[in-house]
Structure formats: C-alpha cells, structure tokens
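Apart from one protein chain that is not included, each protein chain of the complex appears where it belongs.
== chain A ==
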Amino acid sequence: MTADGQWLTFLALLLPFAAAAIAPALTRALHHNAAWVLAIAPALIFLHFTGFVGPVSDGETLTGGYAWIPSLSVDFSWFLDGLSVTFALLISGIGTLIVLYAGGYLKGHEHQGRFFSFILMFMGSMLGLVVADSFLTLFVFWELTSITSFLLIGFDHSREASRRAALQALVVTGLGGLSLLAGLLVIWSATGVNSMSALLATESVLRDAPLYMAALLLILGGAFTKSAQFPFHFWLPNAMEAPTPVSAYLHSATMVKAGVYLLMRLNPVLGDTAAWETILPLFGGTTLLVGTLLAVRQTDLKLMLAYTTVASLGLLVMLTGVGSEKAVEAAVLYLVAHSMFKGALFMVAGLVDHESGTRDVTKLGGLRTAMPITFTAAVLAAASMGGVPLFFGFLAKEEIYAGLGFANGWTTMLTLVALAGNGLMFAIGFAVALKPFLGAKVETPKHAHEGPILLWLGPVVLGALGLVSALFSGVSHELVSSPMSSAVLGEAVTVTISTIPHIGMPLALSVVTVALGVLVFVMLGQGRAAMAGILNAIGWGPDKGFDQVMRGLTRVSFSVTNLIQNGRLDYYMTATFIAVAAAVLIPMGLYGEWPAVPSMPRMPFYEWTVLLIALIGLGAVIYARDRLTAIVSLGIQGFSVALIFMLLGAPDLSFTQFMVETLSVVILALVMTRLRLSPTDHRPTGEKVMDVAVAGTCGAALGLMLLRVTQVPFNSELSDFFTQYSRVLAHGRNIVNVILVDFRGTDTLGEIAVVMIAGLAILALVRVRSVKPIASKNGEG
C-alpha cells in the first residue's frame, strides 16, 4: 500500500470526527440545510473505500497503521479485506443517506446540531470498529459505539423512557464490551498475537488452545449483547426511543451488526468446532423465533421493525454458526440485503410518523395517494425483506435454504426455524409497508402529505438499490458478496446465485415461506391478540428483569453505604484506629520485628517526676467531671511536655510549647464557659470496655513501634548536614532556627499560611451566623 493511501485511509477514519466537531456551528448557520454539507463527509469516505473494492475482490488484503504504545506492542492499525470493506461501504453509504434524512427529520429541532454531531461521531466509531486490526483499536472503537449509541438513544433526555432505554443499552452493551476485552486478552495470551490480520494467519492455533472455550464464551458475550441475541435482545426494541434516523442507522443497519461482524471476522479461527456450531445456531435460532413472535404483538411501526431486526440478527448468527460455505454466503447476502431494506423501512416508518403524526399501524390507512413516493419506497423495501423474486432479499433467502437443507435432523430443525421466521418477517414487512398506505383513508393527527426530498431520498435510494443490486447480481457478487464471503470463510469462494429461479428445494421453500407470510399477514389481527394473551400470561421478561437488577443494585449499594458510612463519628473513629493498630501490629508480627525488652532506664529523679506528672495530668483529663478540672489537667500534661523538651536540650520547643499550651488553655476556658463538659461519660460499660481496648491496643502499638525505631542504628546524615553547614552557609548559630527560616524556609512559609487560613476560618465561623438554625427540630442552641 502506498504512503498516500495510508494517509487517506487515516484521514477517512478521522473525517467523521472532524465533521462532528463543526456540525453544531454549521447547523447554527445553515439550519437543516447543514445536512447537505455534512453528508459530504460520509460520501467522501464512501468514495475512498470504493477504491479498495477492486484490489480486495482480487483477493488482496491491505493493512496500515501507526505504533500507538510501542512499549506494550499496541498499535492503532487497520485491516481491509472483503468483510471490512463491505461494512465500511454500508456504514458510509447508508450514513450519507441518514445524515440527509436527519436534516429533514429534525428540521427546526433546537438541538439538531448536537444530533448531527452525535451521529457523525457514531459513524466514525463504527467505521473504526470494522476496519480495526489490532485488538485494542477494535475494543476502543467498540466501546465508542456503545457510548455514542447511549448519547443518541438518550437524545430526547427530558423523557424518562429515553433515559431508561439509553442506560439499558449502555449497561448491556458495555458489559458485553468488557466481556469482549477479556476474550481478546485471552486470545492474545493463547496465541501470542494481538491483531486480526496476524490472528487470521495462525489458522487453527486458537482452536487447539486449551483456552479456546474461555475465549469463545467471552467473545460471544460481547457479540451477543451487541447484536441483541436472546436473552439480551430487550435493549434493542427499547432503543426505539431514539429519533428514527438513529433507529434506521444504528439499530438496524450498522451498530447491532457489530456482533455479527465480530463473529464473521473470527469465523476462520474460532469457527468449525462443535461448540461454535451448536451455540450459535441455538441462540440465533431462538432469537429468530422470539423476535418474530414478539414482532407480531406490536402495533407501533418502529417496534414491529425493531423486533424483526432482532429476528434478522438471530438469523445471521444462526447462519454464521452453521458455517458451511452456502450458509456463510447466505449470511453475507442477507446482511447486505437487511442493511438496505431495514434502513429503508425504518426511514419510511419515520416519514409516516413525521407526516401523519402517528406510527400506530392500527390508526393508519390510505396514505398511498398522499405519499406516493414513500409508498413506492416502502413496497420496494418490503419486497426485498419478504424475499420476492427479482429483489436482493430473494437471493439471500434462496441461499439460506440452500445452505441449511434437510441433510440431518439438526439442519432440518434449523430449516424449519428459518422457514417460520422468514414467513413471519414477510408478514411483518408487508404489514409495515402496506397497512399505512392501503385501504380506506384514516384520519391522522396531522394532515399527511409527501415529505421533502431530504426525507424520501434515503428510503427511495435504498429501496431501489435492493432491486438494482439483484438485477445485476453478477456485478454485486463480484464486488461485494464474493470477497466478503471469502473473508468470512477464510478461503476464496464465488457467489453465483442469481435472480433467475432454479426449480429445486430452495425455490419450493421460498414458495412455502411466501404462502406462510401471506397467511400471517391476513391473520395479523388475530395473531396479535393471541401473542398479547400469551405475553400477559407470562408476565415477566428480561426487560422487567433489568429493572429488578438495577433496583437491586441501588438497594444493595444503599445498604452497603449505610453500613460503612452510617454518619456516626464514634463508629468512624473506632474503625480508623482499629485500622491503625492493625497496620502497625500486623507487619511487626509478620516480620518478627518486635522490639527487644528494654532495660530499666537510668534517669535522675526529676526526670521521673516530670514524666509522672504528665501521666497524672492525662489521668486527670479522663476523670475530669467539671470544666475547671479538665482545663487544669489539660494544662498539666501540656506543661509537662514543655518540661520534657526543656530537659532534653530543646529550649525552642519548650518555649513554644509553653506559649501554645497557655493559649490553648485560655481559648478552651473561653469556650468552656459556654459549652458544658458533661459531668458523666454517657457511654455504657460495654462500649467503654471496647473503647479502652481499642485505645489501649492502638497506644501500645504506636509505643512499641517507637521503641523499635529507637533500637535500630540511627542515620544522622541529614542532621549532620544541618549541623555542619548551619554557620558556614547560613550564618546562624541556632541550628533549629536556621533549619526553619533558611534551609526549609518555604516549609515555614507554608506553615504560616496554614496558621493564617485557620485564623481566617475561625473569623468566618465567628462572624457568619445563619438566619435560621440549621436543624430546626433541635431548636436554638
């Protein structure tokens, strides 16, 4: 790859973020027309990535990047093959249409600029995710998509439902992201490589590694949450709280496919094992059935589409799990088809909602004359979704049936699941595309008419593309389907399916699907009532479970907080001093550093007397029953300390201590005249014993530590330095003073500052009086 190409790809990855940065200012200047300008960014990216289609379809892979944290061998790097280029084209291509659509959809919204900014940031994150080569790059972009998705779902943050949905999506996909990170680290340690391109070159090293199962389960944790597989599917329908451009872009065409992307990316190294071929179809198939059945229950256009998206993701996971050549080709075709038709249908749903004021399918009808363009786009998209011949969805469906077949019981079951799912999706797709437009005209909250070009451009282009890409299936297979399938399978394959129907098993199954779909479509009302009855009977789902878990978390953390931080000072003090005693005693015990038993110190009697007086003063403080005794005994111990300093060669300390103790006693006396000393200690005996034990242990611990310290050889280096240079350098004879005002002058300045701040704080405390007592229940003090 040329240096220029490197640069351009790097710029293409940065461009969405740059566009996001200017979006608010641009929107302030141009209002909704800023969309036309902002859409240039994804359009340029789309053009840039089309340049790779040629080389990639020839079987080349391109890598590039920069060293990010070389000491940890972490790079910012990208890797382009059929899979990532197809995803990049989908993201930038649909992104262009979505930016335009958002320009019309949120026209006049006060935060439209912010919305553009978020959606462009998402685009950059998603683009980075699918082209990422190094694991860390992948993880960072993966989490960025979760975060931008959170911002977009919660865009309308004044509604509680939006906030809940945003948080739910973040919690579920964020937890999945952690699982992914753990999985990638396991792969790193099992194979010794930390980039996709290198991992794909290791072939079956990972499959044979003892950590294979751990890696697989952790990766699946990430993929299943992101791609909304049962039982993590619940966040996706809730994410429909977001404005419709977000639903169309993130929650159908791109972000939710990140999990499928990851599975496809790792298929060559993780796939082709019994676990892979069991777990994936099991969860995918369940998701497919649950998704379609829940979709039947809905009347909201967006929710109907959301549940079919869940179902489609299940189908993709199931096909990826089956892993045969045909199944993977089917997954690839269906993924591309789904991005086009589902994106279009979401935009149609938003358009109908925008123009008529409702998206409840039971309150809509007869819009075909008012909104002919929208109707056309809807029918085109639904035809692809339903798998009608001549549309791209048809190719996907033929390939699905060809890939599953009836070879044994397991694939027969999967075929039946796919059949049921596809039939139901056919019905839902046409219900969304036809019900609002056909039949008698129904009065809607707003007088419906065709939307502006910004709104219908996207669905029309995507709908038409579903037809064109199938008619020219040779070209689309050569440029997109075959390279992508080859990348997923890890070997070169050619997709050949075309729109010309072949008589055979897949076609027969397609006919059955359509028949089933038409049947469900006709009976949709009854089906909806039946599903509603069943769901009411069950009455619990993972969505409710999420609330229960979140509430439980709040309760648990509340009680833990109450336990640890219960607002009782004595409790805190006890805990603190127990910790101090433990911190001193446990290491001494562990390392056997107990002090030696000292011999009886030989001291003159006056020193003993001073120490004794200090101890008496301490005892008197404890037993003081009135203020005078307390003040006097506090003074006794303070002055004894001053005497100790005096006797031990520290006259400066002694004078300061005398002064400070005198001042303390004076201030204490002033305050004590207002504040009574309780004559008795209120503590019950049990508490007293406990406190004595804590205080005694802690005091003994600190004393023992001091004794031990005095028993080791003394390092007098620093003291000698000050002694040597006090006169020579600083011209002072009193070494203590020289240290304070010269050698450590700034420390003394700090000390003065502390004294000043304390003085100011005291002044403020004395001067400032609240108008009302803080705690009115306690009355005036």
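Keep this in mind: a residue touches a chain if its C-beta (ideal position, glycine included) is under 8 Å from a C-beta of that chain, and two chains touch if they have at least 3 such contacts; residues count from 1.
As a working rule, contacts and distances are computed from a predicted model.
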item: Identity of the absent chain, which is to be given by its UniProt protein name, from "Cystine transport system permease protein", "Sulfur carrier protein ThiS adenylyltransferase", "Na+/H+ antiporter subunit C" or "CO/xanthine dehydrogenase FAD-binding subunit"; value: "Na+/H+ antiporter subunit C"
item: Sole contact to the chain not displayed, among A:204, A:278 or A:656; value: A:656
item: Touching the absent chain when the full complex is considered, from A:25, A:40, A:453 or A:761; value: A:761
item: Touching residue (missing chain; options A:70, A:108 or A:598); value: A:598
item: Sites on chain A contacted by the missing partner chain, in the whole complex; value: 160, 163-164, 167, 550-551, 554-555, 558, 562, 565-570, 573-574, 577, 598-599, 601, 603, 607-608, 611, 614-615, 618-619, 621-622, 630, 634, 637-638, 641, 644-645, 647-653, 656-657, 660, 663-664, 667-668, 671-672, 674-678, 681-683, 691-692, 694-696, 698-700, 702-704, 706-707, 709-710, 714, 716, 718-719, 722-724, 726-728, 733-736, 739-740, 744, 747-748, 751, 754-755, 758-759, 761-762, 765-766, 770, 773-775, 778-781
